[in-house]
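Only one protein chain is missing from this complex, and each of the others stays in its spot.
When the chains are written out, they are named A, B and C in that same order, and each has its own residue count from 1.
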């Protein structure tokens, strides 16, 4: 069941509900939504629901069947705003409906000079968030696994130099305290989308979570993965479409561009697109980025490197600096074409 | 082997090559490209190639391994222009790189009034080609199979009323003479993409062919299907991405928007997008159409109906007239955003 | 609606129903099932149903919504028996629940000697039906397209030499009269599974139809394709699982071995497995054939060639004669293991 407290409910009143749930041996999922505290309990026992309704400060008890709850429009109709940044001097960036936040940088952090050059360039070109991997998930155990802590330090230095907040992937619970200390936002990669203990632990850090869709995950499963984070009380989740695995092998993955309007319709969470992993091919990154924008994405995640052919990971799909610079104004103009005029996108579905 | 005749080669000289191929028991595929006649033979015998090279009027003999030939950029680097229309008073429309030809109309032709209302509306809203099915491929034998000849007559009437050329699907060789007599362009549907006798026979009518990608087909296979048409000497093929089948069932199919830049890179043929069949859901047609435009499509194929909920086929994915009217300016503005400025799209890959 | 005539209904009584359906402009689908005539009409009009019920000889009128009807267990609970052969001196072979009919031969008919050698060998090894392609569907227009009529003549000669009935693929309606004259059974290939005019025309020949699942067709769609044949009144359809297209490319296709028990549960039609096209690799044909047998298939369709590496089509997946000879006793012993003992397979689900 989903317990909605009154907006004016006190901490003590909320505490009563939590205490009751403990007495009946249920783990309460405390979160915040629509300006009030919300508690999810994994029971639909009607007698218990009655007990809960009788407590002071409880406004409503709704059934919570299977499926996503906290991420849905049924639960919260207005669009969420996820703020990234504001740490260690970085700028605050809002990812939400109508924004076009470009997150750019190298796939993996490799060395100081390369990272700084890249960060300064993408910043000047209009990117608002820096991306870069310090811990890399690699299909082969013998492949380059990232610089680890040293990578985080370099990202922090690039942040200081550009004021761009940075997002970086976290692979294991053990690394979480460290990564959460450094990073402005934590990326959960496609391979970990259903690593449920990691989702929970990442949610509990309170950092914004950039959650990438698994390459063979349905949109239902993506929303349920987001639910693991939201159920910890952390409302800051950005969903990311990055291509799914299909029979077609002309591209690394198949960008499911329809995921953008489908997720937007079902969820209040912001949705961004990663054209780089979908394409797996530098020449296709531009068209896929623009397709994502035109489909209504709130941001993009793009791999950029000063010398892409020498990048240690994902070289084929990484844009050069001039390619990125050429793409940015195109992104802006398509985004503007979409959102200008009366009614804009909303008109289409509603007409 | 691929035999390129000299631009000034005579019919008699070409005839000599055909005669030789018959003597060695090979079927010659005669086509026209780059301002000259081209003959494909399914043999790579070097002795034969020598014989051919010795004939007058032969400029070059190239090896023809597996795979598409006539549809590739290697064979013809400049973009093809497919002209639809010019029959029975219809306007001539060019589908090619940089065009944005919207083809719109009902899924199936149902009755005179509905079709005429729809045709006039989409014409006024800026569509340049009318679409409508007279013969319908239906998964169940018990479903509505189209009006047949009567449907073709109504389409011709709508053409006369609007000057819009029309495209309609052909399902079998038996129907071809009739459909080719009426229609400005012939659609080969997704289920028939590998119906090779039909492809050949449709090609031989000389009509422009709108070739839809099979829901199970790779882009390689789509280009080889186009090759069946091109090998008849008919150069007018429009490729159409309409979504592929994947595990994701939130949408009817998964629009493989990357197909647009991939096909554009490999082939000189124009590429259009059908957002209606990909979406399977009216509300998603707009975002997918715009994504297709932003990815570089040369046109769109959209289902529209004056009363979509009462359409006998594909009701869920059919736009109402006001929805279509609201979408058109958005299509124009995204297309303009993409193609304006110096260098435009070409800059992206080349930078 | 589905109109079931009484078992003792006369031809004249059936004619009355057909006449009525014509008066209301509906195409009647006449078939035979459960010892009675059945007429499907694509209308659920209740007034019409009343009229039909009032006619003499009509036993029952059932609603016929979407979806397969004649192929289902709801419609006919006992297993169908499809008899192949009995023409031109060939033996009659029954494909049905509990049978293990091995159909073997070359992918394509290439020449007289090879075909005869192959036919005699597979006959001696225990195959009961000869397979071989005279008309080949090829992804590329430049690939070998089969011997055509000459291929049919050679198959007929091999039949005369071995008494094996033969099955061969038909690609177009134009070829149907010829192929149906020669062949004991007609194969509809995977690429034509939704070539609806071909399905109808093939059904109307009255020959048994071996219907292969499209490589991206759901089992629902396969049953609906069968329905096109059954609706012509031809009850002899053999369903064939031959692998579906997935992301896994270690094999040519992914054998969906579960299709066997799923189809068996939903339909009374016999189900066979083609391990050759699923595997795309000679070494895997044996294990996949046995898996098909163990899953409950009623037969197998296997490509065999005296010199597989020189086969003009599908060389990689074609067994040599000794490989086929080694596989046959294994097929028999697994089949026996499955069907011996009390209760056998039926026990499993029912227990």
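In this section, contacts are C-beta pairs under 8 Å (C-beta built on N, C-alpha and C of every residue); 3 or more make two chains touch, one makes a residue touch a chain.
Everything quoted here is computed from the prediction, not taken from an experiment.
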Self-check item: Residue in contact with the excluded chain [from C:227, C:256, C:274 or C:303]
Solution: C:256
Quiz item: Which listed residue, A:231, A:289 or A:321, touches the chain dropped from view?
Solution: A:231
Quiz item: Per the definition of touch given earlier, which of A:92, A:138 or A:310 contacts the omitted chain?
Solution: A:138
Exercise. By the contact definition given up top, give the residues of chain B that touch the hidden chain.
Key: 245-247, 249
Quiz item: Touching the missing chain, which residues of chain A?
Solution: 29, 40, 42, 64, 66-69, 137-144, 171-174, 191-192, 194-198, 200, 214-217, 221, 224, 227-228, 231, 245
Exercise. Could I get the residues of chain C that touch the absent chain, sorted low to high?
Key: 216, 218-220, 244, 246-251, 254-262, 265, 278-279, 282-284, 286-288, 290-296, 320, 322-323, 325-327, 329-330, 333-334, 336-338, 340-341, 343-345, 347-349, 351
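What we mean here is this: only the chains that are shown with their structure count from here on.
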Quiz item: Same or different: at the chain A/chain B interface, is the fraction of residue numbers used by both copies above or below half?
Solution: same
Self-check item: Geometric centre distance via CA averages, chain C-chain B, whole Å
Solution: 33
Quiz item: Whole-Å distance, chain A centre to chain C centre, using C-alpha means?
Solution: 50
Quiz item: Which integer distance in Å separates the CA centroid of chain A from that of chain B?
Solution: 39
Quiz item: Can you list the chain B residues in contact with two or more other chains?
Solution: 216
